[in-house]
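Let me begin by handing over the structure; questions about it come next.
Removed: one protein chain of the complex. Kept in place: all other protein chains.
Here is chain A:
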Amino acid sequence: MAAAQAVEEMRSRVVLGEFGVRNVHTTDFPGNYSGYDDAWDQDRFEKNFRVDVVHMDENSLEFDMVGIDAAIANAFRRILLAEVPTMAVEKVLVYNNTSIVQDEILAHRLGLIPIHADPRLFEYRNQGDEEGTEIDTLQFRLQVRCTRNPHAAKDSSDPNELYVNHKVYTRHMTWVPLGNQADLFPEGTIRPVHDDILIAQLRPGQEIDLLMHCVKGIGKKVARVANPRLDTFSREVFRNEKLKKVVRLARVRNHYIFSVESTGVLPPDVLVSEAIKVLMGKCRRFLDELDAVQMD
């Protein structure tokens, strides 16, 4: 009786002991346990699988996935972090930069700004294509010059009073429509997600004048997008001597809590759907490869 319970626990629970975590890896593969049929059964999976949305608003989403293995849940997490496509600044053509922020630092900062444009409406740029066409590129212009404020008080030391345009924000970025983009995207829809991200600071006489090309890419090349938080368990109970013997902390292996926070480009539920589609796309790619090989 106890043995059967122990086996069940080994198969389905991750145990948090005082000094370490046990039974971490999935072991329910066919042949490991006698008396259990562990071969993959799609119907059994569908019967036991469940998704429950706990909380959702426009930028964050929390939901539970029950009945799926760590490997696949982790794959979704990895894709959400790094492989859901977004539009972001990739190339910066600097016409004039006399600020104290170096060109490359400025370009790096610009690349991290989230751009409010649905990446599903754009194509990937072909490799080797320098110019970019209207189907794969968005252009933004940033032109700011800082001057002294002639109306400032004589002995003022507040930069907000003394200078005009001394802080460069994302609201200074203007969209330059290419080709037929002006017809496709109404005024005001293509912009950075947040207006108030500080890009650089200037002093009188300094100027920033540049053109940005924004393309579709995945975070594997530049880190961005959503941010699933990990939920960890507290093991404080093991500090108390009496409780130690009585309490057994264990987590159900197949139950995962996802917490997704979006940068604002796409709503978080769309992000999760896209992530699942990305994984399907990978499988399909290799299936097509196999079919192509078998044709030869």
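Here is the rule we use: contacts are C-beta pairs under 8 Å (C-beta built on N, C-alpha and C of every residue); 3 or more make two chains touch, one makes a residue touch a chain; residues count from 1.
In this text, contacts and distances are computed from a predicted model.
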Report the protein name recorded by UniProt for the chain absent from the figure; options are "AP complex subunit sigma", "G patch domain containing 1", "DNA-directed RNA polymerases I and III subunit RPAC2" or "LLGL scribble cell polarity complex component 2". "DNA-directed RNA polymerases I and III subunit RPAC2"
Can you tell me which of A:Glu8, A:Asp38, A:Glu104 or A:Glu123 touches the chain that was removed from the display? A:Asp38
Could you tell which one of A:Glu46, A:Asp155, A:Asp183 or A:Asp196 touches the chain left off the display? A:Glu46
Contact with the hidden chain (one of A:Ile68, A:Val164 or A:Val193): A:Ile68
Those residues of chain A which, in the complete complex, touch the missing chain: 26, 29-31, 38-40, 42, 45-46, 49-53, 56, 63, 65, 68-69, 71-72, 74-76, 78-79, 83, 126-128, 269, 272-273, 276-277, 279-280, 282-290, 292-293, 296
